[in-house]
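The complex is shown incomplete by one protein chain, all other protein chains being positioned as in the whole.
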Amino acid sequence: MILGILNVDWQTLADALALGAVYALMAVGIGLVFGVLRLVNFAYGQLVMAGAYALAFASQWNWPRWAGILLCFAIVLALSLVMDRLVFRPLRTQSPAVMLVATFAVAFLLQSVALLWFGPLGKIASSLAPLNRPVVISGVDIRKIAIVAVVVAVLCLVAVQLLLARTTVGLQMRAAAMDFRTARMLGVRANRVIGGAVLISGALAAVVAIMLTVQTPLVTPDFALRDTIVVLAGVVLGGLNRLVPATLGGFAIGFASGLLGGALPTTQSQYLPSILFAAVILVLLIRPNGLFTRGRESLERV
Amino acid sequence: MTVLVVENLEVRYGAVRAVRGLSLTVEPGEIVGLIGPNGAGKSSTLHAIMGAAPVAAGDVRLAGASLVGRKPEDVARSGIALVPEGRRIFGELSVEENLRLGLAGRRSQAGADDAVERAYELFPIVRDFRRRTAGALSGGQQQQLAIARALVAEPDVLLLDEPSLGLAPRIVDVVFDALAAIRESGLAVLLVEQRAQRTVALADRCHVLSNGELRLTLDRDDAADTEKLVAAYFS
Amino acid sequence: MRRPALLAQLAAPCALVVAVALLGTLVSRSSEGYFVDSLVKVAIVVALYVFIGNSGVLSFGHVSFVALGAWTAGVLSVPTAEKPAIMPNLAHFLRGTTVGNVPSLLLAALAGGVFALVVGLALMRLSGLAAGIATFGVLEITHNVLRYYEKIGPGLNTFSSVPETTGLWQASIGALIAIGVAFAYQRSRFGRMLRATREDAPAASAVGISVYRQRLGAFVLSGVLAGLAGGLYVHLLPMNTESLYLDLTFVTLAMLVVGGATSLWGAVVGALAVSALDSFLAQAENGVKVFGGTLDLPAGTRLVVVGVLMALVLILRPAGLTGGREFSLPRWRRP
Partner (left out) sequence: MTLELHRGEVVGLIGPNGAGKSTLVNVLSGFDRPTSGAVELEGRDVTGWSAHRRGHHGLARTFQHSHAFRSLSVRENVEVAALGTGAGARGARRRADELLGLLALAPYADTPAAALAHGDERRLGVARALASEPRFVLMDEPAAGLPEAEVPDFAAVIRSVRDDHGAGVLLIDHNMALIMDVCDRIHVLDQGVSLAEGTPAQIRANLDVAAAYLGESAVHTDEETTA
């Protein structure tokens, strides 16, 4: 019924679901690192960007598809570890504001490095382009990537969930996100837990890079920058303190922006960012601790 | 055969000298009490031993090896387990998961299942509720879980920070009986408490701390001497 | 505090601005632009400082106020005859109105202040990450609306035909006004109360200070200064929405952080130091002669260097180059 009002077709709905799924993955990537480090990684989008460049170069060199994907993972994971080592680790004891500004700086740094090395014009990552073609399901055209993105995202979320729930390091990561100090005094090794979170978060960034390059094969230095800003808003909107609300927030904002972007006529859809962020601000004013979290934090802490 | 040695320990937070020149030892099979009013420096001592508070001077040794400057996780993995103040249970995790977190402090994962089993035997209630969310347990049950969680690491030294805080007397009995049993198994126990009388009665000896300094040491016979205890607190 | 020491706190940043302006008169016409630009940056960073420095609350949204100020001054000072060419869809009442240089700057400041008041009334209730994201949202919305709403400006087009009145004179007067206002504010009862909330919000409310009201006051004042700076900016060079967006947000925040966010001296030093570096690198990207050789850096080096610098300062010296302290002469410093 609502779909009728918005005049949404199935194609748009599928694309919105896919965007929501990809944003949910980014939200998990950001949320995992926040959990153990209390650090909002503004530079998360640049990890995705690096992965996208890896895919673009692999297509340019005519590497087989699997090799490109492998390169993408290798680059993103290596960059994640370097970021943790050079930036996150020295900043661990700083205030959240300092850490946020620092990752803001890192984001710009990486973007500028990409501009310097690869130029402003961008490269094409074409090896996975066939996924952009539609399939017909009961008379409706749906792009393959929409289905692939949703399936891959669900698989990734399940995998992360299993890792957190069933493995020792996963248990330790959950404990560290609740009370790092106590976890350490029980013998939980900080570097291992943080390293684990950074690696999983990096792997998710690589997956996101693959999904996004299918939809947007032109890779430029600001690739995924706008997505990251939107996802960050979604994550804070959902509630950054816990992974599930953060993921829901990421999905919700991706789905909403996909839906609105597809449903609104062009003259209005250009104001999509305004509508989205106005909604985000409104929700934050009503629920500063997030849409999907229970209860309210106490007043000012003494 | 002294396991834990604290020597001329000095803990400072900025300008505040929380602990001043404290020395004590704990032997295996012994409970040493540390009592005194709030702010006397008891918790700071435990945190300094764990590597979680800044040691300005002095030394902490476990079986002869200095622990000063080590990270908390390394201290835990070298054989000291802490039952922190306020229990610090991970409320959203299950009881069993809380217990499994304690395994992180083991030197070797071999025999972990046996250690968990022994902890269950000591605190049957923890076994009964192992599938529940830890946050749903009562304060006394959480305290038992916190001690069990420390024990599964099979430490040489057990540190307890006010385990009776906020518990009904009936439950305090359970906790203190468990401590006596733990002593029998040969562990060295350092017990920080505010409820003086019971601690003095249980411990092999008890140090009274005030303003970061060791004021006097009481032995078990002093437990009945209320005047001496009152004097230790109110003067 | 003794009067000479206090005077030095105001005089030092002013002297720095004047020195830069004087230096600007000595260089070639083409390099003069860099000096003017750095003085406008001083005004923007000081505006940022008034809020961020005194309140300790992060804002990613201040470039919104700069942008609105630029739009206000720009739209109002394009000659009526040229308006239809660059802004064909302009709202009727703006089409026929053109004001002079100074009124356009004052209106820019007013616009910045009013916008900050509207935004602040709602957002100053937030703190921490929610505040950070919400101010970012304001930037996104402002950028988005200015980019597409052609009734109030050139939209995607570049703001050409704005009289280029911001030279060394106007820029340094603007920077000096910003510094003077910021100094007066931080010495005032309000500035001191706000800094108390920065140091310890619960303790400040315990002594009767309303954290919300003090933050709002500083937010509006910094909006006024940011609007003014935006006006100065649009009178300096032709610009579009992209020059008033993420890059400017990043560079001005970097300047504040590098200089030392908690002092006016830090804001001014940071703005000028990073500007100097940035201008040098910009020159070098076009090829510049240094020590007899030619330095020719690839385009894009500037932001890389500024990014590295900012990250390094945050990691090695989080309080900034000045340590976040006001200027003081060595002999006035206490032992």
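Residue numbering begins at 1 within each chain, and the chains themselves are lettered A, B and C in the order written.
FYI, a contact is a pair of C-beta atoms (placed from the backbone, for glycine too) under 8 Å apart; a residue touches a chain by one contact, two chains touch by 3 or more.
Being a predicted model, the structure only gives us computed values, none of them experimental.
Interface note for the absent chain: among B:L46, B:V60, B:A104 or B:I171, the touching residue is B:I171. In the full complex, chain C touches the omitted chain through residues 1, 189, 192-193, 195-196, 199-200, 202-211, 262, 324, 334. Listed here are the chain B residues that touch the chain not shown: 14-18, 37-39, 86, 138-140, 142, 162, 164-172, 193-199, 211, 226, 229-230, 233-235.
Keep in mind that, in the parts below, only the chains that are shown with their structure count from here on.
Taking the mean of each chain's C-alpha atoms, the chain closest to the overall C-alpha centroid is A. No other two chains have as many C-beta pairs in contact as A-C.
Farthest chain from chain B (centres taken as the mean of C-alpha atoms): C. Between the CA-based centres of chain A and chain C the separation comes to 31 Å, rounded to the whole angstrom. Between chain B and chain C the centroid-to-centroid distance comes to 55 Å (mean Cα coordinates, whole Å). The mean-CA centres of chain A and chain B are about 43 angstrom from one another, to the nearest whole unit. Those residues of chain A that touch chain C in the complex are listed here as 40, 87, 90-91, 94, 96-98, 100-102, 104-106, 108-113, 115-116, 225, 229, 232-233, 236-237, 240, 270-271, 273-274, 276-278, 280-281, 284-285, 288-289, 300-302. Interface residues of chain C, counted against chain A in their complex, comprise 56, 58, 60, 122-123, 125-126, 128-130, 132-134, 136-138, 140-141, 143-145, 147-148, 201-202, 205, 246, 250, 253-254, 257, 298-304, 306-308, 310-311, 314-315, 318.
The touching residues of chain A, counted against chain B in their complex, run 168, 171-172, 174-175, 178-179, 181-190.
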